[in-house]
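One protein chain is absent from this view; the other protein chains keep their places.
Every chain is named by a letter (A and B) in the order it is written, and numbering of its residues begins at 1.
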Amino acid sequence: MKRVYVNEQWCLGCHLCEYNCAFANSGEADMVKALKGKPIYPRIKVEGTELVNFAVSCRHCTDPMCVKSCIAGALSKHDGAVCIDHSKCVGCFTCILVCPYGALSQGETGAIQKCELCLENACGEPACVKGCPNGAIVYEERDTL
Amino acid sequence: MKQYVIIGNGVAAAGCIEGIRSVDSEGAITVVSKENHAVYCRPLISYYLQGKTDLQRMNYRSSDFYETMNCRVLYGKEAIKIDSAANHVLLNDGTTLPCDRVCIATGSSPFVPAFAGLETVEKKFSFMTIDDTLALEQAVNANSHVLIVGAGLIGLKCAEGLRDRVASITVCDLADRILSSILDKECAAVMQKHLEENGIRFMLGDSAERFEGNTAVMKSGKRVVFDVLVLAVGVRANTDLAKALGAEVNRGIIVDSHMQTTSPHIYAAGDCTEGEDISLGKRRVLALLPNAYMQGHCAGVNMAGGSAVFNKAIAMNSIGFFGLHAMTAGCYFSGEEGGEMYEQTGDGTLKRLFTKDGLLTGFILIGNVDRAGIYTSLIREKTNLDTIDFEMLKKVTTMAAFSGKSRREKLGGVV
Partner (left out) sequence: MSVDFIYPEFEVVRNDSRCIACRVCERQCANEVHSFDPKQGSILSDERKCVNCQRCVSLCPTRALKIVKSNCTLRENANWKDDTIKEVYKQAASGGVLLSSMGNPKEFPVYWDKILINASQVTNPSIDPLREPMETRVFLGKKPDRITRDQNGNIRCKLPPQLELSMPVMFSAMSYGSISYNAHASLARAATELGICYNTGEGGLHEDFYAYGPNTIVQVASGRFGVHKDYLDAGAAIEIKMGQGAKPGIGGHLPGAKIIGDVSRTRMVPEGSDAISPAPHHDIYSIEDLRQLVYSLKEATQYQKPIIVKVAAVHNIAAIASGVARSGADIIAIDGFRGGTGAAPTRIRDNVGIPIELALAAVDQRLRDEGIRNNVSLVAGGSIRCASDVVKAIALGADACYIATAALLALGCHLCRTCQSGKCNWGIATQRPELVKRLNPDMGAQRLVNLLTAWKHEIKELLGGMGINSIEALKGNRLMLRGIGLNEKELEILGISHAGE
């Protein structure tokens, strides 16, 4: 299955992926309209130190702790991707407590949000990958370790 | 074709069904459900009272779940005996179910102490099931004064759920602090203050001794007048079936890392079990939803002849009240026990990390709970803190605290 991977050697820590993500999931056609003057809720987060940067988003684990821990049955796997049914999420944050990557976060509405590989929005392909100026984020198939 | 019987229809049972079906798509699965509801998750009942979910959305799985999983569910039935010699389970209606493998997923029941005069209370409820909740919902109105006995997770979630529906809520508990099973004194004080600011009244270190109709007489002699009483003193694992069978039972049904009881072919999962808490290094009942599902799934796989191990159980809770979230996990060893604590306080936030012997053993986070799972995984994986930049991680939960190599392994491959 194709996943989003970040090559930290090339990650600049520019945070564009966060904005592209927030925009892609905003449902708006214009980034300014979508993001100007408000806090953003990206599903990918840039982390790092002065020396190294990388971005973290859902790993779409083969055996996802978040899905197993969701008290509402709002998280599930579809064709390998971990998906969320926002209407079922009650915001208990158990998934935040169990995700070893810190890949889930509270969204604008209080419900949980996470990377769904832009399969659910109009972007069609992961916006973080498409917008990365240095080719640091890729969307590709990798072999199981 | 194997015959599977799952006793109980909670999340552990759902995990068990999915576990069996991940290995065996043929075998016959029968689920014995005491409640007349498809599987739902009990912690949702307080969210139901708050209006954050409804009966439809509370369903843990889609409406065609049992059909898709090819399971028979016997609603409103109770198993009263497991006859392992005869390979069958006896139900309360006298019927028997043949079985090759059984999973006991009977969960827990509210523990109700023998209060004097409890029978004189007209409106009294437990807060465990949908039926409890629907009954409670019927019983309260905007003028109700509610007394909740027990300031644990159940009592307080009930208080949160009811707050906007009633006139007043008083919570009493014999313990001197709220959430005493998961929070230490200082953290409990922070949460208590927040709950009080949101209109919940507490009587701590004091509890109801006896009831006289709509009045509770407290140990201190104070009298509390109420309309509706919720008893949330505690829960007890439902272990009778296992006991009768001769399986080893302590406070819960003893299971190994394969979720097998000490009786052959009999498995158990969920709140009724007692297994190893790896952060504590001892067995204990861990009545937590994530564990229930994972235990159920593990049991299911093993029942169907697969091989699964669940040996990473730790206590963990994510709980929020009126917008303030708290997360806890593991154990908090005191200084005398050789533990150390790191504390960080901020604007409305509190963080306590507990370490012992170079391992993170537990944490309490209040307010800022972002990416708490990174801490949880350190406990679960027993990560040697010398191999990571724990100083950085103390301040902020980030994957940057891991060495480049281990981070690339964690984030760079298929997981």
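By our rule, a contact is a pair of C-beta atoms (placed from the backbone, for glycine too) under 8 Å apart; a residue touches a chain by one contact, two chains touch by 3 or more.
No experiment lies behind these values; they were computed from the predicted model shown.
The undisplayed chain touches these shown chains across the complete complex, A. Across A:Gln9, A:Thr62, A:Ser87 or A:Thr109, the residue that sits in touch with the chain not pictured is A:Gln9. Hidden from this view is one chain, which touches chain A at 9-10, 12-16, 19-20, 23, 31-32, 35-37, 50-51, 131, 133-136.
Note that only the chains that are shown with their structure count from here on.
Annotation: 28 Å between the Cα-based centres of chain A and chain B. Every residue of chain B that touches chain A in the complex is listed here, in rising order: 11, 15, 41, 43-44, 47, 52-53, 57-61, 289-290, 293-294, 297, 316-320, 325, 327, 329, 369-374, 376-377, 380-381, 392, 397-400, 404, 407-415.
The part of chain A that touches chain B in the complex is made up of residues 3, 5-6, 8, 47-49, 52, 54, 56, 59, 61-62, 65, 68-69, 71-73, 87-88, 90-102, 104-105, 142-145.
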